[in-house]
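Missing here is one protein chain; the remaining ones are kept as they sit in the complex.
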Amino acid sequence: MTAFLEHYNYWIAIFLMMAGFYTVVARGNLVKKIVGLNIFQASVFLLYISMGKVEGGTAPILSGKPEVFSNPLPHVLILTAIVVGVATTALGLSFIVRINESYGTTEEDEIQHMDDEP
Amino acid sequence: MRHHLVLRVVSKLLIPFILLFGLYVQFHGDFGPGGGFQAGVIFAAGFILYALIFGRENAVKVTPPRVLQALMAFGLLLYASVGVVGMINGGNFLNYSVLRADGVAGQHLGILLIELGVGITVAAVMIMVFLMFTGRGR
Partner (left out) sequence: MIAAHFPILQVVVPLMAAPFVVLFRNGTVAWFISFAVSWFALAISVALLGQVMDAGEISYAIGDWAPPWGIEYRVDKINAFVLLIVSAIAAIVATFARASVEKEIPEDKQVLFYSAFLLCLTGLLGITITGDAFNIFVFLEISSLSSYALIAMGRDRRALTAAFQYLVMGTIGATFILIGIGLIYMMTGTLNIADMAVRIEAVSTSPTTVAAAAFIFVGVGLKLALFPLHLWLPNAYTFAPSMVSAFLAATATKVSVYVMLRFMFTVFGKFFTFEFLPESPILIFLASLAILTASTVAIFQNNLKRMLAYSSVAQIGYMVFGIAMVNVSGLTAGILHLFNHALMKGGLFMALGCIAYRLGATSIEQVAGAGRRMPLTMFAFVIGGLSLIGVPLTAGFVSKWYLLLGAMEKGWWPAAVIVLVGSLLAVVYVWRVVEAAYFRPSPDGATTVEEAPLSMLIPTWVLIGANVYFGIHTDLSVSVAKQAAVQLLGLAP
């Protein structure tokens, strides 16, 4: 049980990952798919950020005194990944706007239906 | 939103401080927490608040999409040209130390310019994304 609780950050990441992934796969609405994708990506952000924590470490800002710092590298990496995530979301939503303009719906099965009948 | 007096007055008061805070995060980035990404988003938030309260038409007058597009390109070019200048001065790409005779001063100048480029591009992209989405379907 303690082994389970000690790694609670991983359990949160796994839970969010599965929730997001399920939303992407199971929801027919395109906007909900993008929301699911965001949750999925956010879980990975948490995984990285919690990975950089050093026990007893402070924020990695130089103060002149020798101190124990948390590892800042995963944070920097994830800043990049967050920007990529924002770009992906914006692009995905812009596709949805244009799909809605040309099909009149954002439901996947209705779009499929309209594509099947020429 | 234009008829809500409280919102208009409060946002008029807030917007200068949001922009100022954005600039602080931008230029304090090489001493403390901050940097181009965060500053760009905060800076853009000021403009987006303006667009929400005073209408998209007015916001487009302040930041026409053509200008935003040019700024997006300019920020990226600024970033890359700092790297190229480092190359011309005899270092590898993105070596800031060779920008000035004094290596530490060169590092300062380099990261300042790089973050400025990032900040300009991020702010322009954020405002652009907002304007593009709100411009659709009307």
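We just call them A and B in the order they show up, numbering each chain from 1.
Note that contacts are C-beta pairs under 8 Å (C-beta built on N, C-alpha and C of every residue); 3 or more make two chains touch, one makes a residue touch a chain.
The shown structure was predicted, so the numbers you read here are calculated from the model rather than taken from an experiment.
Asker: Which chains here touch the chain that is missing from view?
Answerer: A, B
Asker: In the complete complex, the non-displayed chain touches which residues of subunit B?
Answerer: Residues 69-70, 72-74, 76-77, 80-81, 83-84, 86-87, 91-97 of subunit B touch the chain that is not shown.
Asker: Please output the residues of subunit A touching the missing chain, sorted low to high.
Answerer: Within subunit A, the residues that touch the unshown chain are 21, 24, 30, 33, 37, 40-41, 44, 47-48, 51, 74, 77, 80-81, 84, 87-88, 91-92, 95-96, 98-99, 102-103, 111, 115.
In the analysis below, only the chains that are shown with their structure count from here on.
Asker: Along subunit A, where are the residues that touch subunit B in the complex?
Answerer: Residue list for subunit A touching subunit B: 59, 61, 79, 83, 90, 93-94, 97, 100-101.
Asker: Would you mind writing out the residues of subunit B in touch with subunit A in their complex?
Answerer: Subunit B reaches subunit A through residues 32-33, 37, 122, 129, 132-133, 136-137.
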